[in-house]
Structure formats: C-alpha cells, structure tokens
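A short write-up of the structure that comes next.
The complex is shown incomplete by one protein chain, all other protein chains being positioned as in the whole.
Here is chain A:
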C-alpha cells in the first residue's frame, strides 16, 4: 500500500516534467527556501509544517521531493518515508508512511517487544497568498492552508488505551516569512487536531474528543546559502487519561549538500510518550528534491 503510493507519486512527478520542460528552466528556488521535511511529510521544519511548497520548482513547473527520516529516542524509534509533489509553487500533495517501533518498551507496556505502530498520512497544502522569499518589501508572510488525513494501523490498542478513532484529519493554517534583511526564517502554524502523538496513538480520547487549536513555531537563522540553524516548538493535545503529552521542541541544523539534496539533523525533545518519560533524542532526515 505505502510503497505503491510512493511509486505512483514519483511516477506522476517524472511524468509531469517533460510536458513543460521545453520552454522553461529547471529548478528555480534558492537553496533551502522550500524548507525540509516535517514529521508528517509536508515541506516545513522538522516538527512544524510551513507554508512553503515542496520541490524546487517555481510557478512555471512541477517539482517534488522524497525523504527518509529517523527519530532515535531513548526507548523508541520513529522512521518515516515520504514523497511530495509541488505544482506551480501553489499546491503540494504529500504522502508519508510512519512506523514507530516500541523496542524493549513494548514489552514493558504489555504490547510485546518491538511492537510497532504505523500510520499513513495523506497531505494537501494550498498556498493562498504572499511569497515568503521574494516579497521582501512587505511584511505579509506566505500563507497556506492544508489538511493531513492520517490512518493509524493499531485500532484495537488505540481503543484499549482510551483513544476514540484510528483515523483523523488535521486542518492547519501556516505562515512563513524569510526576513532576508535579518537573515531569519520564521514560521507560525495553527493546527486543529485530535491526534494523539501525531496520530500514532489514534485520535481523540477518554479525556477529550474534540478539535482544539495547537501551535507550531519555528525560527531559523541563515548562516550561509547552504546552512540554516534553528529551533522549533509544537504543542499537542493531551486527550488520553493514561498518558500525558507535552510540547515537543527541537533545535535543528539544515544543510543543503547540493542543489537537490539536503540533510537535517536535530536534537528533539518529544516529552513523555505512552507513560515512558523523557523521550529526547536525535532527528535525522535526508531529502532529495527536483
């Protein structure tokens, strides 16, 4: 399922190229101005979804990206693979498959050692107004709206721990601005969501089962055309009685190795996950883009 979606996305991406390649140049975004890949697969920071559109193409073309991300925590591992298409720097369609390995903690939680939660995330993002990079004479940020439909695979466990649904849809508004005169990249996103641990533990719970706005913020400083340092914070609902969720934070470095390849490394603190405390570790992501 996940693999075929990935292949389909890539096929679409490459099929879209030749049609327009005759009268336009390849590429067309400054390095890193399309962001990196956020956990849910959309173009963004590591934790936050931004208003920028995936891929290197401008209003004149169809671009895209693929990514692989590993979050290595003391007691868990989160792996994700995804692909996204950016159409005319306007519309982004993304797909990501996440798998969350409980390793030894799985046994302690009574799930079994190496028990794995998985989730598919289908995203769509539409740039509404503004240009984060080029409109430097205006304060107006680039603003996008988006949805992320998430399907978790462990419905029975999710219900056993008090979760209400194994599927859910997040809605968000993101605003991103590059302040070139200060070499800063800023982002703020408001997300309406019911997701427990990004959706891996389902949606809604025995404590709350309604949409509540959550905040995602990122700030980065550009140190060279290829290198950005930054930090992020993301609030999450705490819908389940059995385990509290805290705000996630990270400090990241994004490096454009080449025009088409970027690497992100972060120190991330996801707080407590399913009663297992202090999940702080490394976030590593590699992205290839066209």
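Just so it is clear, a residue touches a chain if its C-beta (ideal position, glycine included) is under 8 Å from a C-beta of that chain, and two chains touch if they have at least 3 such contacts; residues count from 1.
We adopt the following convention: contacts and distances are computed from a predicted model.
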Fill in: From "Xylose transport system permease protein XylH", "Hemoglobin", "Spermidine/putrescine import ATP-binding protein PotA" or "cytochrome-c oxidase", the hidden chain's UniProt protein name
"Hemoglobin"
Worksheet item: Quick one: which of A:72, A:180 or A:261 touches the chain that's been left out?
Response: A:180
Worksheet, complete the sentence: Across A:190, A:223 or A:282, the one contacting the chain not displayed is A:223
Discussion item. Which parts of chain A face the unshown chain closely enough to count as touching?
Written reply: 24-30, 58-61, 133-138, 179-183, 222-225
